[in-house]
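Comments concern the structure below.
One protein chain omitted, others in place.
And now, subunit A:
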Amino acid sequence: MSAAAHDVSTDAVQETLRPVIEVQNLRKVYGGVPALDGVDLQVRPGEVVAVLGPSGSGKSTLVRCIDQLEEIDGGAVFLDGELLGYEQTPGGLRPLSERGRRDQRRLMSMVFQQFNLFPHWTVLRNVMEAPVQVHGLSRDQARQKAVQLLERVGLAEKVLAYPRHLSGGQQQRVAIARAVAVDPRVLLFDEPTSALDPELIGEVLQTIKDLAAGNRTMIVVTHELEFAREVADRCVFMADGRLIEDRPPEEFFTDPRSERLQAFLPRSHGGSGQERS
């Protein structure tokens, strides 16, 4: 466990600094092969954590396990100190009911690489349906809020369009609005720009930056090093299902400790610090 993380956990009396997400020794196995091999991670309120690493290192698996889209095989994940997916019963630790898991899931939101908008619903309905169905807002309240959010991501004129009429970048901005609409405790991003044409990446990254500035807790899996460096409070590096570096972005990029990370970062990122921007 890194020194920074240690400081905070000993200081746990301060309720406000309790981690929003705490991952302890998380393990996930696919067909005998570990995809996550004992991952520890803490994310404090308002913190933006960028997850970097080569393909197949377990980044997607990590965020999917946090969001309970995958069953975990070992370790534990806590949200605001509450164990996710399991409960202590007199008969020992048992999986939580479907309903219990749902109640925990609604506190988190996820933005996917492939957007995963609901194609049979308009943009507006995509954004307002979860607040109505899951969080009990009235349709009017939800609509108002959705329109506001869509304005904020620059899609005010598209509220009544169907997703397929939008560009990839616009679809992803809708997906971000949809994720934010439920006021999640933590926002998870799994390579939000990897499926986009290069000229559309910028607008989506800008949307995420704006969110990050608004004091939201976020875990962002990304291949955009520039973006990670600029937006993240901490960068973590994964390789072979392990989290092998967890540092503030400046150190992460200028002084990588592990050889794996040194090999992963392109030359331009080491040393000098002169960057395109």
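Keep this in mind: a contact is a pair of C-beta atoms (placed from the backbone, for glycine too) under 8 Å apart; a residue touches a chain by one contact, two chains touch by 3 or more; residues count from 1.
Note that in this section contacts and distances are computed from a predicted model.
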Pick, from "Amino acid ABC transporter permease", "Nitrite oxidoreductase, gamma subunit", "YcjX family protein" or "Cytochrome c oxidase subunit I", the protein name that UniProt gives for the chain of this complex that is not shown. "Amino acid ABC transporter permease"
Filtering A:L17, A:L93 or A:V134 for touch with the omitted chain leaves A:V134
Would you indicate which residue among A:V182, A:A239 or A:L261 is in contact with the undisplayed chain? A:V182
Touching the unshown chain, subunit A contributes residues 64, 67, 69, 98-99, 102-103, 105-106, 108-110, 112, 114, 116-121, 129-130, 133-134, 162-164, 178, 182
